[in-house]
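Up next is chain A:
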Amino acid sequence: MLRKRGLRAAIVLLLVSLFAGACSSYPVVTTDKGGLSGEGGNLIIAIKDDPKTFNPIYAGDSMSLTINNALYAPLLSVNNGEKKFVLAESLTAAKDLKKFTLKLRAGLVWHDGQPLTADDVLFTFNSILDEKQHSYFRSSFVLDGKPIKVNKADERTIEFVLPQASAAFESALVQIVPIPKHIFEGEADLEKSDKNYSPVGSGPFKFKEYRAGEYVLVERADTYFSEKSKLDSITFRIAKENNSAVLALQNGELNMLRVEPQDYAKVKAAGHAKLMMFPSGGVTTMVFNMNIDRMKQKEVRQAIVHALDKQELIQAGFSSTEFAEPAASIFSPDTLYVKKELPTYPYDKDKSKALLKAAGAEGLKIRFAYFSASTPETNMALYLQQKLKEVGIQVELIPLDGAALGKKALNKDNTDYDMSFGGYSMGFEPDAYKVLYLSDAAYNYSHYKNEQFDQWWQQAAVETDANKRAQLYGQIQELSAREVTTYPIAYGKSIIAIDARFAGIEEAVAKPVVMFDDFAKLYKQK
Partner candidate 1 sequence: MNRMRWTLLVSQLRTQKSALIALIILGIYVLAALAAPLAPHDPNTIHLDERLLPPSGQHWFGTDDNGRDYFARALYGARVSLSVGILAMLVSVTIGTIIGAISGYFGGKLDTFLMRSIDIGMSLPSFFLMLILNAYLKPGVVTIVLIIGLLSWMSISRIVRAETISVKEREYVLYARVSGQSTFRIIFRHIIPSIVPTIVVAATLNIAGVIMMESSLSFLGLGISPPDASWGSMLNNAKGYIGENPTLALFPGLLILTTVLAFNYLGDVFRAAFEPKVNRR
Partner candidate 2 sequence: MSDNSLLEGRGQARTGKTPLLEVRRLAKHFTIEKSLFGRTTKVLKAVDDVSFHIHRGETFGLVGESGCGKSTTGRSVIRLFDITSGEICYEGIDLAGMNERQLKPYRQKMQAIFQDPYSSLNPGMNVMELISEPLEIYGGYSRSNRRDRVIELLERVGLKREHADRYPHEFSGGQRQRISIARSIASGPEFVLCDEPISALDVSVQAQVVNMLEDLQQELGLTYLFIAHDLSMVRHISNRIGVMYMGKLVEVSFSEELYTHPAHPYTEALLAAIPIPDPKVLMPTDRLLQGELPSPIDAAIGCKFRSRCPYASRRCGEEEPVLKRIAPGHYAACHLHE
């Protein structure tokens, strides 16, 4: 009789184990109340994906940058041109721009109560410069091969000695956020150390909890030196699918969301949220690959540009010019010395055909590469294909995923395609663009080589006189617009929807990439 019972037991066991496995494997949290929604409120912000790291010297992706902006306070920050001192009290540059002294505020403290001193800043810079740590920001502090020197003057002052003058040094400093020496000292490999999982920061919010694939929870830090955050906590909620995210915004599961152009109308109609729009600081361009002979001919480039109506091109990519302004200069609107009046190429089919005939390029065939996962690029490519067909140019579309496109673009003698889209956001310092346009620069996607052009960039980098610099950068933008090897299309706009119940948006100062400069200023109305 034993065997019979064994059989029945086996089947029952199979079913129960499957079900138990299903339920027990859920880390069902029943005790912890999640966000500490006290009277200050818990702001839920949607992010596209998990943050790559909580260690600022390795943070490159927008998710990590946004969260670190809440956890850590920078030395100083620059919003639409004007400087604001945070951890630092003052930054004085020497006459020859070769020496900078930085003075920290008094009484600064880390979230765990340890004092924040010049030692931490020194430790941060040494870690960044240390080749073994391969931090992402090392290149900004190595001027043609020679790293800068950092030494501690006293408990609150640091001196930076540069091997050569650099106007862009201040913009590099803005990106750096000090990390706690007492936490990371002695760690062989900062990148992989497990101290990164429970970060100790210096910003208005401190780290509470991270649940993979779901959310990152940060709460108000009382140790913050300036005005405490009115919010009790912020939850950065991971939402991959943007239409279910828009839905969650409507039923209150989310309070803040970066909105895609095509969802703008839907969110506006729903009326739950205020919509903020501000320049994203990014420039979308179209790049001609100068390694290809046909592309070397200026008439061909001009013919192509004349065949496109910039207004319609933007409408195709961003569904309306409301979400992306037509761009004239290769500099983004928030960059110093940006020029508005530059040569333009109005939509003129006959001129385009004439130019093509002059260049002997009838029946031209072009291979156009674009990033397959980006909807704007895909739609613009389709529009471009149809428009160029009208002037007799045959366009073959080549969709590539991020890794493949990146590798081809950075290959100096790449001939896999004739044209492609480009895009960058370099911040307010014009010298940062040098990396994209110098003849032998790593990221010169169009591989355009011009001595005169290079000289102007080098002079402007070391020129101390402001209007001399303005005049140099003016000539640069002028030449680029005439040569049209990189054709600026649009200045992108970031659209952020915030639940109507939250206020303090102006004080928090909307900012590209990290959404807001200071989350602490936001609060929940009663």
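Points to keep in mind about this one:
Keep in mind that, in the parts below, a contact is a pair of C-beta atoms (placed from the backbone, for glycine too) under 8 Å apart; a residue touches a chain by one contact, two chains touch by 3 or more; residues count from 1.
The candidates were selected such that all candidates are chains of the complex that A comes from, given by their letters.
Just so it is clear, the model here is predicted, and its values are computed rather than measured.
What touches chain A in this complex, out of the candidates 1 or 2, is 1. Across the complex, chain A meets candidate 1 through its residues 241-243, 246-247, 260, 262, 266, 312, 315-316, 319, 372-373, 375, 378-379, 381-383, 385-386, 397-399, 401, 404.
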